[in-house]
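Below are the structure tokens for one structure; questions will follow.
Of the protein chains in this complex, one is absent; all others appear in place.
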Amino acid sequence: MFRPYLKRASYYETDQMGVVHHSNFIRWFEDSRIDYLDQAGFTYKRMEELDAMLPVMEVTCKYKKSVRFSDDVYITTKIVGFNGFRMDLEYQVIDAHTLEICATGTSLHCFFSHEMKPLRTKKSHPEIYEVFSSRCGLDMYEIKPL
Amino acid sequence: MFRPYLKRASYYETDQMGVVHHSNFIRWFEDSRIDYLDQAGFTYKRMEELDAMLPVMEVTCKYKKSVRFSDDVYITTKIVGFNGFRMDLEYQVIDAHTLEICATGTSLHCFFSHEMKPLRTKKSHPEIYEVFSSRCGLDMYEIKPL
Amino acid sequence: MFRPYLKRASYYETDQMGVVHHSNFIRWFEDSRIDYLDQAGFTYKRMEELDAMLPVMEVTCKYKKSVRFSDDVYITTKIVGFNGFRMDLEYQVIDAHTLEICATGTSLHCFFSHEMKPLRTKKSHPEIYEVFSSRCGLDMYEIKPL
Partner (left out) sequence: MFRPYLKRASYYETDQMGVVHHSNFIRWFEDSRIDYLDQAGFTYKRMEELDAMLPVMEVTCKYKKSVRFSDDVYITTKIVGFNGFRMDLEYQVIDAHTLEICATGTSLHCFFSHEMKPLRTKKSHPEIYEVFSSRCGLDMYEIKPL
């Protein structure tokens, strides 16, 4: 099991409505995604060594409940689709005390080399293929209230 | 006709891939939306006076072509749906020199009073209803290369 | 003793030089300052209840060593001056593994009520005065490499 990514909302992330600005959720998805990849054994450094990049092609977010300054939230990442080239991820932003869902989202990524050559990882990087295809569809986190 | 919102990508908006970080497009959509509302006669101040708020319920972005430091882009806003309560917007991020599309996106908003009471603007704010329903589906901008 | 504030540099905090953009250090100072106030017993909520605000009047930062994506840093806060109204703080950004200093900084704050009336806390809020004057000049952290 993975630890869910824990974030305390910063003061500078709020806006004049008194809540965390909606754009920051897209940033938190990235923090959670990087933490997921780390826990799966694919740090950014390791990905670079393997000449595998995973740029964001699409992102979505639905806002359910405001997050306020100093609130603690978990941000979870789940692989919901992976064909060796394209990876679909889902995110949840969860109040770490009440476990209420504050937002959900998705991102779509494709594997490329640094020269932007598409990577069919099943052939080019079987090690990557194995790790992500085996986790596809699985909830990796054990989530307990803080 | 409206002026499209013009933005020069800031250095601090880039990331270590050497391109504008994807989260900033969500912020640029907001800048463009506010500029659209201004040009339509509904500044934030005016909306406040009318006790009408328009929070973001959902946002999406598809990335087509990187934007780099110092690039000039237009960000356009288009109302594609409006029923008096719910408003659907579409955005384009367009290279201001080549007019290539760098990204497209959407946002969904609903009208609320400051006490978070849903507003059926056709009845509660006919002035708002008129302005937005008359523009729904229309491309408001004249876009020419810089 | 206090825990030093621990931060892992986010991807979105980097710029195209491949390092954390210098403006983010000012934000990290704030995160550390808020954490310090929390540990001292003065959460933002508590300060609000006491009608005491502490806006930033000045800020400085000197950059010594780049921080890169995914680096872990401690950010420490120290009260170096306090006369009941004005508070001078010093910060260090420290590589959490090597304990090298990456940046140092300062901020100047003054106590105000929400109506922006200056607060002489020795009289108006002796509880605040006591806590901050007793810590003035002290290093509150025990810092060990991660």
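Per-chain residue numbering starts at 1, and chain names A, B and C are given in the order in which the chains are listed.
One rule holds for everything that comes next: a residue touches a chain if its C-beta (ideal position, glycine included) is under 8 Å from a C-beta of that chain, and two chains touch if they have at least 3 such contacts.
Just so it is clear, the structure is predicted and the values come from calculations on it, not from any experiment.
Student: Just checking the interface: what residues of chain A touch the absent partner chain?
Tutor: 11-12, 14-19, 21, 23, 69
Student: Determine and list the chain B residues touching the chain excluded from the picture.
Tutor: 10-12, 27, 30-31, 34, 43-45, 69-70
Student: I need the residue numbers on chain C that touch the omitted chain, in ascending order.
Tutor: Against the left-out chain, chain C lists 17, 22-24, 26-27, 30, 55-63.
Quick note on the criterion: only the chains that are shown with their structure count from here on.
Student: Indicate, using Cα centroids, the chain positioned nearest the centre of all protein chains shown.
Tutor: So the chain sitting closest to the middle is A.
Student: So how far apart, in whole Å, are chain B and chain C when each is placed at the average of its C-alpha atoms?
Tutor: 36
Student: Between chain A and chain B, tell me the centre distance in angstrom, where each centre is the average of that chain's C-alpha atoms.
Tutor: Each chain's C-alpha centroid was found; their separation is 26 Å.
Student: What are the residue numbers in chain A that touch two or more other chains?
Tutor: 27, 30
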